[in-house]
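Encoded as structure tokens, the structure appears first; notes follow it.
The complex is shown incomplete by one protein chain, all other protein chains being positioned as in the whole.
So, subunit A:
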Amino acid sequence: MGTRPSVGGMALATRTDRPPSLIRSAWRSTVGKKAVMAATGLVMLAYLVAHMMGNLKVFFGAGEFNHYGHWIRTIGEPFLHREWFLWTARVALSASVVLHGVAAYQLSRRDLAARPAKYAHRPRRKSYATRTMRWGGVILALFVVWHILDLTTLDVNPNAQEGRPYENLVASFDRWYVSAFYIAAMLALGLHIRHGFWSAAQTLGAGSPRRDRALKTVANALAALLTCGFIAVPLGVLTGVVS
């Protein structure tokens, strides 16, 4: 830039313009949008770890599981009003889902447009987890809608007794096709996390040659742990361990 001759008696050219808003300029770039996807993905991942651990209480009987379900509503009392924590978490998670999905949609459109002509000789396919991220994500979003209607709002639950999550859960998973859909969705979740966690680390700049193996190991471990932990519940119901 350098100094410009002053015009109209303007003093020094050292004015400090207000830079464009951080969030706006980051959201407009592909790198910033990916960072939003990575951060929201990690928020959802952290929630899933807690969710999976809570689910395993189902193996300790209706009393403990229903008590746990009740406690979630009272977290933070008496500092927080009843269900304030729950609703804060719900808002944060909904915002994460929306931001994650919108960023994925916008980036995917751009990605597809960037390769208008396909190769006649198809290159080797990349890993299954990597190339199922988009459709896997769509399947997971549809699963979440059904999952909330089934076990949160109880609209499609065969038992539908408020305050009795254990009985609702067992009634739902007693239908084999519901369990099958749930298990399929959890396998999709495992694949999504397998590529997603490692990819999020790259996007947030945590990747390095030294850390690469550790990051891949953590990604695989998280994917396996969450998939197995979630699948254990419908398997428990189907085998009669949970009834």
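The rule is short, and it goes like this: a residue touches a chain if its C-beta (ideal position, glycine included) is under 8 Å from a C-beta of that chain, and two chains touch if they have at least 3 such contacts; residues count from 1.
Here is the rule we go by: contacts and distances are computed from a predicted model.
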{"item": "Listed names \"Heme exporter protein B\", \"Succinate dehydrogenase/fumarate reductase iron-sulfur subunit\", \"Alpha-D-ribose 1-methylphosphonate 5-phosphate C-P lyase\" or \"Na(+)/H(+) antiporter subunit B\", with the criterion being the UniProt name of the chain not displayed", "value": "\"Succinate dehydrogenase/fumarate reductase iron-sulfur subunit\""}
{"item": "Option touching the unshown chain, where A:H51, A:H67, A:R82 or A:R110 are the choices", "value": "A:R110"}
{"item": "Residue of A:P78, A:P209 or A:G240 in touch with the missing chain, whole complex considered", "value": "A:P209"}
{"item": "Hidden partner interface residues of subunit A, rising order", "value": "1, 17, 19, 22, 25-26, 28-35, 107, 110-124, 126, 130-131, 133, 195, 198-199, 201-209, 212"}
